Structures are given as C-alpha cells and as structure tokens.
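Can you read through this structure? Questions will come right after.
With one protein chain held back, the other chains of the complex are shown just where they sit.
The block that comes next holds subunit A.
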Amino acid sequence: MKILIVEDESKTAEYLHRGLNEQGYTVDVARTGTDGHALALEHDYDVIVLDVMLPEMNGFEVLRAIRARKQTPVVMLTARDRVDDRVHGLREGADDYLVKPFSFLELVARLQAVTRRGRAHESTQLRIGDLEIDLLSRKAYRAGGRLELTAKEFALLALLARREGQILSKTVIAEQVWDMNFDSNTNVVEVAIKRLRAKVDGPHERKLLHTIRGMGYVLEAREDGASP
C-alpha cells in the first residue's frame, strides 16, 4: 500500500512517516502544497493524507487540483474543527476528515476504512489461535468450548477479531460497538474489555486479548502468550 503524506509540520510529518512505515505502508512525504500536488499526479497512491494549512497551496486547493485528474482517496487533517470546514472538505471531495490532535490509531483505522471500500467481502469465520468466531451464527468457541457472550460482548470480540493484530483505541471501540461517537471520558470500555477478557482468556494459559497502555486493545496470538 502506498501513502502520500502532505504535511508541512516536520515533527508531525516525521512521526506519521515512521508510524505508517512500521504498519507496513510505503510512505512518501511532501512538505508543501505544490510538491504534494505534483507527487499525487505523478504516482498512483492508495490514499493521500492531506493537511489543510499548507504553504504555497492550501489543502483545499490541492484537493481540488487532484480531484480534477484523479479519484485517489484523501483523508484531510486540520486543527480547526468547525462544521463548515468539515462540510467544505467533504464537499470538495475529501473521503474523510480528522481533527488535530488526533490519535495515530484513529488515523490508521480511517486509512484502512477508506482503502477497504470496494475490496472482496470478508470471511465469516475467524480463527485466532484456538479462538474461533462464527460471525453468521454469532457464536464463539475457545479450545472447542462455547463462550457465553452477551450481544455486545460478541460485537466487541468480533470487532477485535476482524482487526486482528491491530490496536483499537477506546474511542474507536465505543464508536464501533455502541455507536457512541464522542469522547466519553469513562472507563466503560475498560470494564467491558475486562469482562470479555474473563470469558475469553480466563481459564486459558495463552492470553489473546492484550492491553496496550495508553493506546487501546489488541486481539492476537502472541508467541509468548503473556499479556503485559
């Protein structure tokens, strides 16, 4: 996957570059609007991360110029979160919009959502280690034994399983499972994860549901099997 980052703030550009590289993306960085515009037209990127406040050409201008020639998905970044700005960006053809300060995890989630569109349908059977999940019958098994999950617990597990190995922030989890799309400042997600963990990992030696402190949660079968 190839990503173009158009961002003039060097620290931001740098950490985005490194972070996305580590997530397995090929990343190009442009420091000005005109460079970004030129690169976007020259190469075929899977997605473009575009800042609004840019020297030479602002983000909206770059977006308009790109849209005149190409349909590459674009995620806009801005420090302003007025509704008009958001509407403006989306009307000009942006595919998504992130307000600074955003969490890196959220950016990755949005990038995946934007590039996932149009891809082949996901499988309905998931298997992580000895955990099996049937998304159709909404049942989960660990080491062959049926897990007794509530509807929300199942939705939470399914979300983590579909994004296996990917860290999901509390905000993303709250939004995807409960449709609560704002910072709730509560430990609801923590409590829910704790309960799910008791059911999924409780008696088992090998832990699958891991907490990444300060970031979120990840479901994966790790070599050592220990949860930090």
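We adopt the following convention: a residue touches a chain if its C-beta (ideal position, glycine included) is under 8 Å from a C-beta of that chain, and two chains touch if they have at least 3 such contacts; residues count from 1.
We take it that contacts and distances are computed from a predicted model.
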item	value
Listed names "histidine kinase", "Cytochrome c oxidase polypeptide I", "CRISPR-associated endonuclease Cas1" or "ABC transporter permease protein", matching UniProt entry of the absent chain	"histidine kinase"
Options A:20, A:174 or A:200, residue touching the unrepresented chain	A:174
Residue in contact with the excluded chain [from A:27, A:57, A:172 or A:192]	A:192
Footprint left on subunit A by the chain that the document does not show	81-83, 101, 103, 152, 174, 178-188, 191-192, 194-195, 213-215
